[in-house]
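Each remark here refers to the structure printed beneath this line.
A single protein chain has been omitted; all remaining protein chains appear in their positions.
Let's look at subunit A:
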Amino acid sequence: MEVAEQNTETKKRLTVEELQIEILPVIYEIIRSIEKDHHETSAKTRESQDCAQKVLELQKRLDQARVQIRLLPGIEFSKEQQLNNLEALKTQLRLKQELLHKYRYMYSFQSHKA
């Protein structure tokens, strides 16, 4: 169940592509192995051992998913908030560029020679 997206990333940040969350198969395996009814005791013990391992595997997968989600970039805000931030940043950039332009070309020494 990998989400396949194409992306480039810097260190310490993950892309969704690198995220691996395969939880459902593990759950399925666990339940299947519990439901399997073995008649031999040796198979049963073996099965229960495998089961325990799978449960641990599930736990590990969940924790791993949590850690990886924390490393994803850009999800500190909801989509709307992020878009609003983007707009604000664009406005800020525009204003600053205008200010700079105004200061640079405010007084033309050549044309104001009197």
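A few points about this structure:
As a convention for this text, a residue touches a chain if its C-beta (ideal position, glycine included) is under 8 Å from a C-beta of that chain, and two chains touch if they have at least 3 such contacts; residues count from 1.
FYI, contacts and distances are computed from a predicted model.
The listed options are "Tubulin delta chain", "Transmembrane channel-like protein", "MICOS complex subunit" or "Mediator of RNA polymerase II transcription subunit 4", and the UniProt record of the chain not shown names that protein "Mediator of RNA polymerase II transcription subunit 4". In the full complex, subunit A touches the omitted chain through residues 1, 3, 5, 7, 15-17, 19, 21, 23-24, 27, 30-31, 34-35, 55, 58, 62, 65-66, 69-70, 72-86, 89-90, 92-93, 96-97, 99-100, 103-104.
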